[in-house]
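Every protein chain but one is kept in place in this view of the complex.
Per-chain numbering from 1; labels A, B and C assigned in written order.
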Amino acid sequence: MPVRWSDMDAYGHVNNARFLTIYEEARVALFFQGAREHGLGSFEEGIVIARHEIDYLRPVDYGDPVRVEMWISEQRAASFTVSYELFDDGELAGRAKSVCVPYNLADGHPRRLSADEREFLRPYLAA
Amino acid sequence: MPVRWSDMDAYGHVNNARFLTIYEEARVALFFQGAREHGLGSFEEGIVIARHEIDYLRPVDYGDPVRVEMWISEQRAASFTVSYELFDDGELAGRAKSVCVPYNLADGHPRRLSADEREFLRPYLAA
Amino acid sequence: MPVRWSDMDAYGHVNNARFLTIYEEARVALFFQGAREHGLGSFEEGIVIARHEIDYLRPVDYGDPVRVEMWISEQRAASFTVSYELFDDGELAGRAKSVCVPYNLADGHPRRLSADEREFLRPYLAA
Partner (left out) sequence: MPVRWSDMDAYGHVNNARFLTIYEEARVALFFQGAREHGLGSFEEGIVIARHEIDYLRPVDYGDPVRVEMWISEQRAASFTVSYELFDDGELAGRAKSVCVPYNLADGHPRRLSADEREFLRPYLAA
């Protein structure tokens, strides 16, 4: 994932809120673009974030792209949890978890994961 | 806290990462500007975020400002935790916690809270 | 207009791209919220920006809100130009112009200003 110069704040490091944007970009690439390529558009029509937990281990600076590893650490009937690790120059610099809730934007209600969605998530499930 | 039109994402609601920016603005106003008015510049010279937890309860839209309540929910020798509640139109729309670590930016090390800093934090400590 | 701590970049001043966000917030408050209060929702359904010109006269820092003055410097059949001046601590710190084109988002075409829109813009027209 590329880091933008404008992601830095007045301290000269990537701003802590921007880590969330970087994790979001990784997640969106998988659940929107990646799922769409598998003919699955239902995530794009609505995933609501219920909770994030973000741990900051090292400051990250503008320069080379960072690497984000991502997996599904928990799957329930109507939610799943994405876990992330962010590596900068090969060193673990951050960790996060996002609880994602499939959502029907039209009627404004959370909904259960469909069979197709469970199928799509399976290869990313951590043992 | 004002919400910007540009805080909304393609879903037409305030983007989840921007909640963190709104909480950050509330925190910075207290620990940078507020503390400086009490003659305390040491927070501004460096507070590092070690962890955030953010819960999303309702979508927030562009329009009226939101109200953020903030208090110190935990204080340790070398860290403190800021807790927030965000209200939109009088309804609780989000909750968050930030673990803050005073930091010596010059030598790159965390440090203990000073007596002046503890004094400044005291009125915000929840019972 | 409030300035956010996160508007600053690694130079410790408000980032030049964020000036555009601050001008945008002023413009949106007038053309979306202000117009809606006059029963005019057509700007909100689509104004496209065709061009911006932005001059930077002084750096702006995080702290007190800045003041943005705004007027319509030109009105044509199918576009209008918003001019802005941004004052920080009473001093002119920036100037900008935005060429705005009313747009029919549904069919993807620019359109002429309606009589109601011309009526709404009239008090903001500079002599």
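By definition in this document, contacts are C-beta pairs under 8 Å (C-beta built on N, C-alpha and C of every residue); 3 or more make two chains touch, one makes a residue touch a chain.
All figures in this text were calculated on a predicted structure; none of them were measured in a lab.
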Based on the whole complex, identify which of C:55, C:69 or C:119 touches the chain you can't see.
-> C:55
Which residue from A:9, A:24 or A:88 sits in contact with the chain not drawn here?
-> A:24
Listed in rising order, the chain B residues that touch the chain left out are 5-6, 8-10, 12, 15, 17, 62
Considering the whole complex rather than only what is displayed, give the residues of chain C touching the chain that is not shown.
-> 11, 16-18, 20-21, 24, 46, 48-56, 59, 105
In the full complex, which bits of chain A touch the chain not displayed? Write them out.
-> 2, 4-6, 21, 24-25, 28-29, 32-33, 63
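Keep in mind that, in the parts below, only the chains that are shown with their structure count from here on.
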Taking each chain's mean CA coordinate, chain A and chain C are separated, in whole Å, by 33
Distance from the CA centroid of chain A to that of chain B, rounded to the nearest Å?
-> 23
What whole-Å value do you get for the distance between chain B and chain C if each is reduced to the mean of its CA atoms?
-> 30
For chain B, residues contacting two or more additional chains | 21, 24
